[in-house]
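With one protein chain held back, the other chains of the complex are shown just where they sit.
And now, chain A:
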Amino acid sequence: MADETKPASGDSAGLSNGLVSHGDHKSRRVYQAARSLHSGAVKDLLSLGVCERCIFRLVSVEAFDSDLSSVSASTLRSWLESGDEEAASSEESSCCIVCLGVLQFVFSDAKQTLVRSECGSDYAARVTDLVKEEGHEFDSFGLEVYVPATILENERAVLLYLKGKYNSESWLQSEKISVKDALKVLVLDPLKVSLGAKSDSSSFQIRLTYSKASDEAQGASETTRERKKRKTDEENGSTSMSENSFEKVYEPCILSIHCNKMPIFFSGRYFKYSRNVSQTRWIIDDERMGEASVEVVHLELIGGNILPACLGDSYKFHAAGREDIDVRMLGSGRPFLIEVQNSRKCPSQQSLTEIEEKINKSEKKLVGVKDLKFIGSQCWAMMREGEAEKQKQYAAIVWIARPVEEKDIDSISSLKELKILQKTPVRVLHRRSPLERERTIHWMKVEKIKGSSHYFLLHLCTQAGTYIKEFVHGDLGRTTPSMGSILGCRAEIIQLDVTDVKMGDS
């Protein structure tokens, strides 16, 4: 007999006329399962327009398993209908009234073209094409499936109908696998093969989202009135779901695929060489001049260079502390993290080194980078490390009202572990709590500057959170002791540089 069914790729051999006598044991199992289903229920559901795999889902006692994906829908249908070598019905199966084509491997793509696959591996191949378009490199993935809510409503309607007719049957009592989970069961293995990757709850997620094709042809999309009627019907015990409730038009869903990779991190230390001091910080016409912005725009250079190398969507820059806009970061640099969202590939250490060189050699010399490398989940621990004990080292150019004397140099250098009390500086008082903070200046060193008797270079090592500028000029006497009070005259700070940010023992 000429066969109508074409075995799609992946079908086991020898299914040309439905016979499984020489097929592999997978299809044989499926065949036997098909034959064991309650024939009356199967007939009813087939005539309602429920698809083959949904019928297995709803009627079978055995667990729904992946073998069902390797047998084509039309073959399944033929086994459900008659069970012997009759040719399967050649009519194109219409869209399932429960799963809206999801388990039939039918969907509309972005261009609204209908895509049909006979079996799981074909479907997996199409999904793979779409995944490849996103451009990610990966060797393992996690699978997520989203289906429209109407599918649940459809299913509820069909189950209600079945309960009405076959209430006492044992197969009806078991819990039915959802459409979402059923799809995952069907396609996970073919996807693994087709993508060449393992499956795990990994950092890379593939999300298959089925959404309603249009608002009208939705099948059991209930209006409120219908829902109320159904609820009262259930309460009354009437099972008035007739076959008429199902006479709507059902359309396959639109499938969209989204891939997402968990953020990846890079660490390093940055230097800031520019000092954005504007000489005129006066208020013009009383417009409240925002406090000198601490967001340093040119630090974005670092992230801006890493992002393209990762082919990511966006990035975030996290630094272990920050310095004012008019303060340079020199010496050993400040630790930072770059977090890249949805990267498609992970750059090699070689390319990271190249990025580092490119930034350091750039003409403008605003920013520098050191030790740029990929870092794993321990990155946050690294940033928190020794946060409270962090010491910082600074170099400030200080002016005092009288000439610097030798005794000044000695008296300053002899102060070790100096405790100071700082009230919240006036310049940040508008947005911080008024508090008095005790801080420690661990040591200080004075270097005279050639050619100037009123200026000197002050090196100091302080506890984290110390306001250096206020320590020098005294902040109207709100920081005590201050450089001015120690030296007995007015002191001003001309420039400030950070020379070391100690992180734990690094």
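Following the convention adopted for this analysis, a residue touches a chain if its C-beta (ideal position, glycine included) is under 8 Å from a C-beta of that chain, and two chains touch if they have at least 3 such contacts; residues count from 1.
In the analysis below, contacts and distances are computed from a predicted model.
Entry comment: the absent subunit's protein name, as recorded by UniProt, is "Protein Abitram", drawn from "TAF1A polymerase", "Trafficking protein particle complex subunit", "Protein Abitram" or "NADH-ubiquinone oxidoreductase chain 2". Contact with the chain that does not appear here is found for just one residue of A:K198, A:K248 or A:R490, A:R490. One chain of the complex is left out; on chain A, the residues touching it are 275, 281-283, 286, 288-291, 328, 330-331, 395, 397, 399, 401-402, 423, 426-434, 447, 449, 452, 454-455, 457, 469, 473-477, 489-490, 492-495, 497, 499.
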